[in-house]
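All protein chains of the complex are present and in place, except for one that has been dropped.
Which chain is which? They are A, B and C, in the order written, and residues in each are numbered from 1.
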Amino acid sequence: MAQIIGGIGTSHVPTIGVAFDRKKNDDPDWIPLFKGYERVAEWLAQKRPDVLVFFYNDHATTFFFDHYPTFALGVSAQFPTADEGMGVRPVPPIKGHPGLARHMAHALVNDEFDISVFQELPIDHGCNSPLTMLWPDAVRAGAWPGALVPIEVNVLQHPVPTPLRCYKLGQAVRRAVESYPEELEVVVVGTGGLSHQMNGERAGFNNTEWDMKFLDLIERDPHALTSMRLADYARLGGTEGAEVIMWLAMRGALSDAAKKIHQSYYLPMTTAMAVALFEEPAAGTARKAA
Amino acid sequence: MAQIIGGIGTSHVPTIGVAFDRKKNDDPDWIPLFKGYERVAEWLAQKRPDVLVFFYNDHATTFFFDHYPTFALGVSAQFPTADEGMGVRPVPPIKGHPGLARHMAHALVNDEFDISVFQELPIDHGCNSPLTMLWPDAVRAGAWPGALVPIEVNVLQHPVPTPLRCYKLGQAVRRAVESYPEELEVVVVGTGGLSHQMNGERAGFNNTEWDMKFLDLIERDPHALTSMRLADYARLGGTEGAEVIMWLAMRGALSDAAKKIHQSYYLPMTTAMAVALFEEPAAGTARKAA
Amino acid sequence: MNPQLEGIESLSGTYLFDLERSAKALRLNRFLHDFIHPEKRELFKQNPEAAFEAAGLSEEEREMVRNLDWRALIRYGASFFTLEKLGRLSGVSNPAMVAHMRGETLEEFLKTRNVPGAR
Partner (left out) sequence: MNPQLEGIESLSGTYLFDLERSAKALRLNRFLHDFIHPEKRELFKQNPEAAFEAAGLSEEEREMVRNLDWRALIRYGASFFTLEKLGRLSGVSNPAMVAHMRGETLEEFLKTRNVPGAR
């Protein structure tokens, strides 16, 4: 039986990937970012999950507005790295998990989630920007140490799904994972945020006070977050910061008993970069955690 | 306020369009087909609905399996006619209703239907095959007499939505239409079926007895149909005949009091061709029916 | 197992198009789907081998397409609806494709139909 052993919330702004590629590890302007991810990378290196279920959003790269999905599940064995307009970022292609992903497709559709499915499409920084921080040795090794099941969420073109629907998607994903017969250890990842706005005269908006409150509520009281409206998220965290509803999907896939064991926050420029690590109580007793 | 004044269930097999294009109206082999649609075309000509909400399926034309939606709503002002491999069928391009369609997109997403949206994509015989029977003067006139809001349903690549989910989609569409402030008269159309199978040694399968039962239940007891499983539909009506779940979406968008006022059934070759017309009790009192 | 589909394996002569078949035959189905583009049709008509090559089809896939072996194509993982585009392009009607999948001649198949002339 597959089980979820923990969760990660993380920003996915492209700058994170750029800082990694340019090896800014020792640049004083970037040290806080790298430091913030160390504990998470260590935890992943220790737990060695088989699969990351990755709630992320496309940035008008893989999908265009002539056909835009609300939720799209990647079911193929591999996903190339997308060219986002500057050539392909030198990271390994993403390895899928068709067995689990197809099972999830059947389970989610029967559970009344009207997901799209996609295969073999290139994926953009929505996945690969945080991925090099989570699995920092993969570029050198030439392969990611685990598989991904990508779940794309529309946060670009309104109407976007409600915060509550995202949380419910996470809950349905938990049911789907737990009904998969193979013995797999799974970590759920929710990406995006925190506060930022990238359009109009309000661009450059941030709100650290709200970000801190969000980082608290996402562990302690996710229902306070699911009862907020998209307009509230846009007002408090900026129109683009409202993409944190993808963290709610991650949180919905965790048990109520999951504990936040690490967090980090850094706001150098326009987007608040945050990472938070959640562990399930059962994770300590899991197969590989000897 | 927009209101639904009736519903139509209809096959969409390409042969129906071919018979129309080749003017087989007086060919003894095709007379029963044309006769069957006469009453429906008359009713539409009399009621002159502003919009048809059209539950149909793509046939691997508009969408390919690298990115396949479960439900996809067309929101643009126009949709070209698709080239399905033999050039473009000489019918007018479909006119959308962006106002109603966008309203429906917002309403459905907030109602926890995870629809994809599409714009300006060419649409195949899933819409235009029955459309020339419903609006037979449009080709001559050079334009369809009303707008369409196309809702594409995946019935090609399993997992496909459950019969019950399709019915619930119809119910949500009714809520969405009825909350649109503009005064519009809307007819819902569910397409596909009836019994046929187009794959394997079982290809050519038909089941008139089941088709007749389906035509009865769809009016009288749709809940008997929503409690059946996809495997039941495939067994009784063939794997491709199972696409009649799109009739359930149409039925879900009608009130319980809607009455079937006409039906026709013709099975000349591989696909049972049926059409059924439903009228809402209120339809007689509507704006244009003077 | 998908409870909606339980029991479907008991329908003999049935090949349900699902994510597994779709993944296996994605290249082949893309090749067939692409016949919606006139220039792809033209290439196939003029030079089928070049069309196969451009689509990266395996030898097994090419052979089935060369032979218009509908039965083998469906068993392999083609969707009927991409296959239908090859049918139109090759001048093979749906009844003829269905007959082939059933292992019958077109004449035999038409005898089982209510209105054999309606095609």
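Assume a contact is a pair of C-beta atoms (placed from the backbone, for glycine too) under 8 Å apart; a residue touches a chain by one contact, two chains touch by 3 or more.
This structure is a prediction, so every number in the text was calculated from the model and none was measured.
**Student:** Going by the touch rule at the top, give the shown chains the omitted chain contacts.
**Tutor:** Displayed chains contacted by the hidden chain, ordered by label: A, B.
**Student:** Consider the whole complex, including the chain that is not shown, and state which of A:35, A:48, A:202 or A:220 touches that chain.
**Tutor:** The missing chain is touched by A:202.
**Student:** From the list A:159, A:190 or A:252, which touches the chain that is not on show?
**Tutor:** Final answer for the missing-chain contact: A:159.
**Student:** Could you tell which one of B:35, B:48 or B:106 touches the chain left off the display?
**Tutor:** B:106
**Student:** Can you work out which residue in A:30, A:113, A:180 or A:214 touches the chain that's missing from view?
**Tutor:** Here the residue in touch with the unshown chain is A:30.
**Student:** Have a look at B:70, B:119, B:132 or B:226 and name the one touching the chain we're not showing.
**Tutor:** Selected residue, touching the omitted chain: B:119.
**Student:** Take the complete complex as the reference. Which residues in chain B touch the chain that isn't displayed?
**Tutor:** Interface with the chain not displayed, on the chain B side: 75-77, 98, 102, 105-106, 110, 117, 119-120.
**Student:** Across the whole complex, list the residues on chain A that are touched by the chain not included here.
**Tutor:** Touching the missing chain: residues 15, 29-30, 59-61, 64-66, 82-87, 156-159, 162, 197-204, 229-231, 234-235, 239-240, 267-270.
Assume only the chains that are shown with their structure count from here on.
**Student:** Express in whole angstrom the distance between the two chain centres, defined as the mean CA positions of chain B and chain C.
**Tutor:** Here chain B and chain C have centroids separated by 25 Å.
**Student:** So, what's the distance in Å between the C-alpha centres of chain C and chain A?
**Tutor:** Centre separation, chain A to chain C: 39 Å.
**Student:** Do you know which chain B residues sit against two or more other chains?
**Tutor:** Chain B, residues with two or more chain partners: 65-66, 157-159, 162.
**Student:** For chain C, give me the residues that contact two or more of the other chains.
**Tutor:** 2-4, 19, 22, 26
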